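With one protein chain removed, the remaining protein chains of the complex are shown where they sit.
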Amino acid sequence: MNQVRPQAQPALGEEIEARYAATRALTEALVAPLSDADATIQSMEDASPAKWHLAHTTWFWETFLLRDRLDGYRLYDEDWPFVFNSYYEAEGERIARFSRGMLSRPTLDEIRAWRAHVDAAMAPLFAREELAPLIELGISHEQQHQELLLTDIKHGLFQNPLGAAMWDRRPAAARPQDEGWHEHPGGIARIGHQADGFAFDNEGPAHRVLLEPFALSSRLVTNGEWAEFIADGGYETASLWLSDGWAWVRENAISAPLYWRDDENFTHCGWHKRDADAPVTHISYYEADAFATWAGHRLPTEFEWEAIARGQDGQAQAHDPYGGNQLDDAGPPLPRGGEGLFGDCWQFTRSAYLPYPRFRPAAGAVGEYNGKFMSGQFVLKGASCATARGHSRASYRNFFYPHQRWQFTGLRLAKDI
Amino acid sequence: MNQVRPQAQPALGEEIEARYAATRALTEALVAPLSDADATIQSMEDASPAKWHLAHTTWFWETFLLRDRLDGYRLYDEDWPFVFNSYYEAEGERIARFSRGMLSRPTLDEIRAWRAHVDAAMAPLFAREELAPLIELGISHEQQHQELLLTDIKHGLFQNPLGAAMWDRRPAAARPQDEGWHEHPGGIARIGHQADGFAFDNEGPAHRVLLEPFALSSRLVTNGEWAEFIADGGYETASLWLSDGWAWVRENAISAPLYWRDDENFTHCGWHKRDADAPVTHISYYEADAFATWAGHRLPTEFEWEAIARGQDGQAQAHDPYGGNQLDDAGPPLPRGGEGLFGDCWQFTRSAYLPYPRFRPAAGAVGEYNGKFMSGQFVLKGASCATARGHSRASYRNFFYPHQRWQFTGLRLAKDI
Amino acid sequence: MNQVRPQAQPALGEEIEARYAATRALTEALVAPLSDADATIQSMEDASPAKWHLAHTTWFWETFLLRDRLDGYRLYDEDWPFVFNSYYEAEGERIARFSRGMLSRPTLDEIRAWRAHVDAAMAPLFAREELAPLIELGISHEQQHQELLLTDIKHGLFQNPLGAAMWDRRPAAARPQDEGWHEHPGGIARIGHQADGFAFDNEGPAHRVLLEPFALSSRLVTNGEWAEFIADGGYETASLWLSDGWAWVRENAISAPLYWRDDENFTHCGWHKRDADAPVTHISYYEADAFATWAGHRLPTEFEWEAIARGQDGQAQAHDPYGGNQLDDAGPPLPRGGEGLFGDCWQFTRSAYLPYPRFRPAAGAVGEYNGKFMSGQFVLKGASCATARGHSRASYRNFFYPHQRWQFTGLRLAKDI
Partner (left out) sequence: MNQVRPQAQPALGEEIEARYAATRALTEALVAPLSDADATIQSMEDASPAKWHLAHTTWFWETFLLRDRLDGYRLYDEDWPFVFNSYYEAEGERIARFSRGMLSRPTLDEIRAWRAHVDAAMAPLFAREELAPLIELGISHEQQHQELLLTDIKHGLFQNPLGAAMWDRRPAAARPQDEGWHEHPGGIARIGHQADGFAFDNEGPAHRVLLEPFALSSRLVTNGEWAEFIADGGYETASLWLSDGWAWVRENAISAPLYWRDDENFTHCGWHKRDADAPVTHISYYEADAFATWAGHRLPTEFEWEAIARGQDGQAQAHDPYGGNQLDDAGPPLPRGGEGLFGDCWQFTRSAYLPYPRFRPAAGAVGEYNGKFMSGQFVLKGASCATARGHSRASYRNFFYPHQRWQFTGLRLAKDI
């Protein structure tokens, strides 16, 4: 990667190879604190073992790049696609999702060896310009799994009554933020990915949306505010909740965000005293919506959020222009508050995750990446402390079901003006 | 209704009283073919017994009009609100939804007596102008339950392996329709209820939406076309389906619309040979979406549908300007095809059921009518053969979960142009 | 029955015809207070609608007597066996058990007409001596369903929050009983049906069992004693319970017998103040066992119970020699305490329901009557206030799963001596 290159042309290949290498290295650094056993457990159907994330991302490269695009490549192990394919129907049958936690074999080291093998085999492909979009997709895909790996292992360690921790570090105190509002006059806004550079298919086509005047809070709702919501009977007041949300609260005896216990929060560093100034995280859409109702405000639409993120001229910078608290090395992801729209936690919008006008999924198996999930989920914007820095952007659309809350999910209020 | 009216003033009160009376009478006419036992069964949690619909609509009048607005009114039976409240949290605890089928008491005749009692007690209220909006709501509410009553009893009779029928009539043959497209140039469209007259709170506020150019089919998808979809392996081809839809197909071994068996359909008149020219009905959102994908088109948004319904000048007539096949007496609802956008079946849109900009639910218990259901459901437009004529309009938003299909649900294709 | 009989021979046929007629009449008298709707509801998978019991008992006669033994008999309705067969695999497919509550058709009157038709058709069969055993089986079968009909409709009416009652009568006060013990010196006891007269196949073959010395209480445990058990924390003390029982208590939040509410019990006559002197009923095996442990005693084995019932000479009278409170007309079954071993409630034994030595089920479909249920259930002895008088006997083996308690189940303590 660092060798001297006299020609100008190969620059793109080099740049992408460097990002490939950095991404692959970060994934491995994230699992460095984990034992084979830690990396094997699966705590619920939504989550996957850390080991599986390591293998699945590698399966992605081996399948869509090496197998499909590199002449003569032979699969490292012909039986592994069955266990490491996630949901690509076009790639055939696969292990039941909630059986991933039974994979004590292959070992973590065997998967690391596979990773090294695939990385070596990838070398000749970076120079092939026509593959750049697919490689970009693979990098973004692996970054998404870095975040899932972190939230999944957090959920797994949380099951352990002995208070298992992944890193031994004390969370830094959060910075208190003043209330403020980003106002927007309404009118036609440009939405969706429109610049150069990689984006997922679900971020386009770029199109125009008509907005009413509104304001978006300049800061995230905090743990301290959430404690007030609880103290005011938020979880016992049916009128604050969506009907499905109230049913969810009652059936699951929900009375606080996930990972709350007394005055402590569970983190990748074990149990720690809750910081009232830190953004609240690990809430469901139902909780976010109920809080907003209680607060006399509402959640923003995904279009409102994006319009603010793009700013006056409508030209968002390619990547998270507002800085913030995101993942840039293999340390523990810990929300501590920041000034930008990106970082700390994904922010629920009241927009359902649906196709943009004229959206068409890509052909082939990678067409299953996004489009087929467009029912029943809500869009989240921004990025979290577990999102690789550089991964998100103004047009980025994350999505989860309204009851899910094992991600670093939080909220930023909006209001009509 | 047709009588001569010399005086100007009493018109509003009389007109509304007449519609009240007609609505109440139609509800009772619908259950005339049912025995007490027929009216008692509950086939699934989504459905309610016919008897319960009769009672619940009466509870609505007794609670929100008589109890709350008529001095000195005493409840007919103080224990009945517990069993006949549907989902109004503000009205207190109530019987578990899936226990409604245990109500062999009160009898159908006892409920009819209650209805008569309430109808008599309502007399003085029609002249009070300030109550008109609430009475309009009650009439629309009862019309909605007329439709549910019909679809619920159909589902109940369907459970009976002996082929129970409610009416003894042979369905008329459907009229074949030519393919055609309503084209729309895109641009800003006015959406939502904006005229005089009653509308549910979820139909407003009126606002503007920016549309891309599109076309909406002039006709509904038919049983014959659906048979082609099946013959072409539609239910076995994962790539046509949303991910949740595919899981639903597999878990429930779905291979046809509800009420299909060999070359017959179950109807309120028992099993009858399926009519290839009739609109397909009793499909889920997942099926509608998969069919549209298979057909190379897509579902419309609720905004596109409404824009076509409103026509050139954007001024839809208050009620179903396109005629069509809707409920106007107590005969069996049977889809047989029609030329308008309204009637035969509700049409799935790809729009999630969410609040319009600046939407606020009404204060009090009736505020629970619509707003709290705004997650996880999809909007359907139009009206069905089980919808009371005059009930629907261009701004009407029906909504169901994507797996539900016991309503008369169908689809009308859309495409980008 | 009371007519003069000069000839000796025809006596058997006449006697059995009279019992047939009386049994059929009692079944119909039991449902006289029920509406068609009452007779249609099914409150849980274990229970069946009253209407279904009326029909199923008739199906039994039509299938095994008329269809199989009467030349030229044609089924009343060829589709009905599918819905009114209970569990006879040899008789083909049938409606799912928990769909019986969807049978609003045929109506109660239609089933009564079928009953009359079958009763008339049966006339020529009583004189055929070779059919007597099968007719006896049919009578006993219908008596069993009389009891199930009563316990099932009780459970159904109980679901109604309005406190529906089947009879309008006030339960008589129970007679207090003194504690006493029937002692037995142990040794070899004759067990099983050994006299003339009908018995189910599971009551034989008669055989010998070796007993240790023991004593059996002369009376049933009462509601008053059960209240002491509750007051002493019986339902919160794990050490009193079988492991499966404790799991059942916790999962279902059990804290009292079925049909208890404050100081009232639900009966066929509605809610009434609980009588402390009456035998406790509607308890599960788990509860019976926990109570016995708490009381410092134990449950008897089925052999101990039968040995006491047979008395000194080992020759129990054919039918319930001890009198007691059993069903002999169509009044409400109400436990009020009695001196015999039979009546008021079935009494749990600690014996699993298993085959006696050399047991073989009968050939053909009626061989499915008892044998195939010999796993996972416990034997109950005696009879209840809902058991037709004359139905039970010392060798009678009733059986239920350890969690079931919608029957009139109670307990009689035993101890080692």
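We call the chains A, B and C, going by the order they appear; numbering starts again at 1 in every chain.
Convention: contacts are C-beta pairs under 8 Å (C-beta built on N, C-alpha and C of every residue); 3 or more make two chains touch, one makes a residue touch a chain.
Everything numeric here is computed off the predicted structure, so don't read it as measured data.
Partners of the chain left out, restricted to shown chains and counted across the full complex, are A, C.
Taking the complete complex into account, A:D36 is the one of A:D36, A:E89, A:D277 or A:E339 that touches the chain left out.
Only one of A:G138, A:G156 or A:G245 touches the absent chain when the whole complex is considered: A:G156.
By the touch criterion stated above, the residues of chain A touching the omitted chain are 35-41, 43, 79-80, 82-83, 95, 99, 101-108, 156-157, 159-162, 164. Counting the whole complex, the residues of chain C in touch with the unshown chain are 87, 89-90, 188, 207-210, 212, 238-239, 241-246, 285-286, 289, 350-352, 354-355, 357-358, 368, 372-376, 378, 402, 416.
As a working rule, only the chains that are shown with their structure count from here on.
Using mean Cα coordinates as chain centres, the one most removed from chain C is A. Averaged C-alpha coordinates give centres for chain A and chain B that are 38 Å from one another.
Here the spacing of chain A and chain C, counted between their Cα centres, is 60 Å.
Counting only residues that touch two or more partner chains, chain C has none.
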